[in-house]
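Coming up: subunit A.
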Amino acid sequence: MSKRHLLAMFSSFDEAELVVQELRNTSIKGFDVNDDLVVKSPIEHPEVEEFLGEKPVYVQWFTLFGALMGGLLGFFLISGAQANFFEQLKGGKPIVPFPPNFVLTYEMFILGGVYISVLGFLICAGLPAKRSPLYSSSVSEDKIAILVKSEAGATSTLRAIFTKHQALEIQEEAGK
Partner candidate 1 sequence: MIDSSSIKQLAGHPFDRRDFLKVLGWSGAAVALSGCGNTSIENGKETVVSYVEAADYVIPGVAVYYNSTCAQCDAGCNINGRVREGRVLKLEGNAASAINRGKMCGLGQAGVQHHYNPDRVREPLLRKGDKGETISWDKAYALIAEKLNGVSGEQVAFLSGAVSGHLKVLLGNYLESLGSKNLYVYEAVAPAVQRAANKKAYGTEMPRFNINKAKVVLSFGADFLGSWVSPVHFSQQYAQFRKGVDGQRGVLVQVESKMTLTGANADRWLVVRPGTEGILALGIINALGASGVTLSGDVAAAVQGYDKARVSNDTGVSVEHLDKLVALLKERTPSLVLAGSAAEGYAHGSQNAAAINLLNQVLGNVGKTIEASASVPFPQMIPAKGNTAALKTLNDDLAAGKYKVLFTYATNPVFTAPGSMKFKANLAKAGFKVAFAHYLDETALEADLVLPLDSALEDWGTQVPEYMAEGAQINIQQPLMEKLHANTQGMGDILLTLVKQREADKYKDFADYYGYLRGSLLTIKGALGSGGTDDDTFWDETLTSGIIKLAGSAEQLSGNASAAGLQLPAAAAADAQYSFHLIPSVTAYLRDGRHTNQPWLQESPDPLTTIVWDSWVEIHPKKAAELGIVEGDVLEVSSRTGSIRAQAYLFPGIHPDAISIPLGRGHEALGRYAKGYGVNPFQILDAVFDQETGELALHETRVKISKVGQRIIVVKDEGAAGGKPEQRRIALSKSTDQVKLSEEV
Partner candidate 2 sequence: MKDIREDIAWAKINRDVLVSLENPRKLYWVIVFGALSLFSVGLGCEIYQYQVGMGVANLNNPNVWGLYIATFIFWIGMSHSGTLLSAILHLMHADWRKPIYRFAEAMTTFSLMTAGLFVMVHIGRLWQFYYALPYPNDRGTWPNFQSPLLWDAMAIFTYLSSSVLFLYVGMIPDLAICRDNLHKGWRKKLYTLLALGWEGTDRQWRNFRVTYLTIACFLIPLAVSVHSIVASDFAMSQQPGWHVTSFPPYFVAGALYSGCAAIITLFIILRYVFRFEDYMTKSILKKTVRLTFAIAMVWTYLNAVEFAAVWYGHDMDAKAVLIQKATGPFAPFWWGMVFCGSVVPLMLAFKRFQTNIPVLFAVSLLLNLGMWLERWMIVAPTFSHGYYPWVWDNDQWPSLIQWGMVMGSFGWFTLLFMVFCKVFPSVSMYEVKEMVYHRSLHLKKNETAGQGAH
């Protein structure tokens, strides 16, 4: 079954919200609001998340893991090196002194946290990604876009809904 993409542009979040609500209320065959709908916006807009419904974010887990591993790696790398370096006794301090190791462990903790968070962001956000088949550069300017994916049969229904809500422009993937 071939899926087709449809992109509609709106001038405001309000319109887009209405569209999403309507799509959610209308049952269209071959189109699932939660899976096949993507809202693109030029700014970060919390309301988008609200009207699309809660979706889980996993970046924090990466962060936690990265920070802990960074800290552990830091401490053991440093202490291990101190314990094995040829010449260790310095300034009357213990071979494995805590204050310096804490400082370095702390830095490694942050380093791990930041690095793995960014990694997590890329993974969770699916970046780097190929551009989706339908894209309008006006999204990066001031338009809100709704990209839907549906079976070929459903496009006209969707199109009707978009038009109803004053879509500024509707793009449709060229037929194969």
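The candidates were selected such that all candidates are chains of the complex that A comes from, given by their letters.
By our rule, contacts are C-beta pairs under 8 Å (C-beta built on N, C-alpha and C of every residue); 3 or more make two chains touch, one makes a residue touch a chain; residues count from 1.
For clarity, every value in this text was computed on a predicted model and none was experimentally measured.
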item	value
Options 1 or 2 - which one, within this complex, touches subunit A	2
In the complex, subunit A residues that touch candidate 2	38-45, 48-49, 52, 55, 57, 59-60, 63, 77-78, 81-82, 84-86, 90-91, 93, 97, 100-101, 103-104, 106-108, 110-111, 113-115, 117-118, 120-122, 124-132, 135, 137, 139-142, 147
